[in-house]
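What you see is the complex with one protein chain gone and the rest in place.
== chain A ==
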Amino acid sequence: MIKKNLKLFYLYSRYSLKTIFQARMGIILFTLGKIIRFLFLLFLIYIVFSKTRLVKGYSLNQMIIFYLTYNIIDSFSQLLFREVYRFRPQVVSGSFDLILLKPHHPFLRILVGGVDFLDLILLIPYIFLTIYFILQLPTSNLQLLSSILYLFLIINSLLIATAFHITVLALAILTTEVDHTIMIYRDMTGLGRFPLEIYKEPVRGIFTFIIPIGIMMTFPAKALFNLLSWEFILLSFVVSSLLLLFSFQLWNFALKKYQSWGG
């Protein structure tokens, strides 16, 4: 079963790669746009730190690591889940029927069936830059355990991202009125580019505990800096498991409500 699914995933990824290469100009411009956005926000951090030495107790180096960690999680989830961005038109037109009829789980097509290789181009430099800036941290801050926790919490963040994307898929079936749910998700996660301590209440509380953007985007870097207690580390794993469970339940509920257009 796993072998069959992996084969299908490979097949869909190949198709996706071929589709991307149909618009060569698009590849260059989109990649360029993403690089410009990344550099501008990095520049913003430098501008901020040219006016102050610390922001809410964080140094320049730590702020850059927060930002790079956000980029790794964001790019990795876009790399895997790009097809989610194209799902709603399939529901509206009724072509989702054709996917449901296929003898495999629909997630293979609608969740991970459109691997975006453009994000891979950027993910690799993000990872190298993160390693570089982590190595610049004072050696007293760097511990093996915190580095391992950092990696595990990034994986945990990807689970949260998976849950969010499944929720977006379910919402696309439940409310065909909203056409940019995925962009709302992107805007909300964008708040996690920097530590949530910069935000005042109630924003900070809402985006840490109700919509766990803080857990997803900032907890890995905090664990790396030894600023996260064991209770919060445990909480983040509990939250991701619960969110994943909730998203599956919501998906099953939405699927029962799905009405084809009969074409």
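Everything that follows uses one rule, which is that a residue touches a chain if its C-beta (ideal position, glycine included) is under 8 Å from a C-beta of that chain, and two chains touch if they have at least 3 such contacts; residues count from 1.
What we mean here is this: contacts and distances are computed from a predicted model.
Think of the chain that is not pictured: of "Multiple sugar transport system substrate-binding protein", "N-methylhydantoinase A", "ABC-2 type transporter domain-containing protein" or "Potassium/proton antiporter regulatory subunit, CPA2 family", UniProt labels it "ABC-2 type transporter domain-containing protein". Across A:52, A:139 or A:259, the residue that sits in touch with the chain not pictured is A:52.
The residue touching the chain not shown here, chosen from A:9, A:30 or A:117, is A:30. Within the whole complex, the absent chain has one touching residue among A:11, A:155 or A:198, and that is A:198.
When the whole complex is considered, the residue among A:14, A:86 or A:180 that touches the unshown chain is A:180. Those residues of chain A that touch the chain absent from the view are 23, 25-26, 28-30, 32-33, 36-37, 40, 44, 47-48, 51-56, 175, 177-181, 183-184, 187-188, 190-191, 193-194, 197-200, 202-203.
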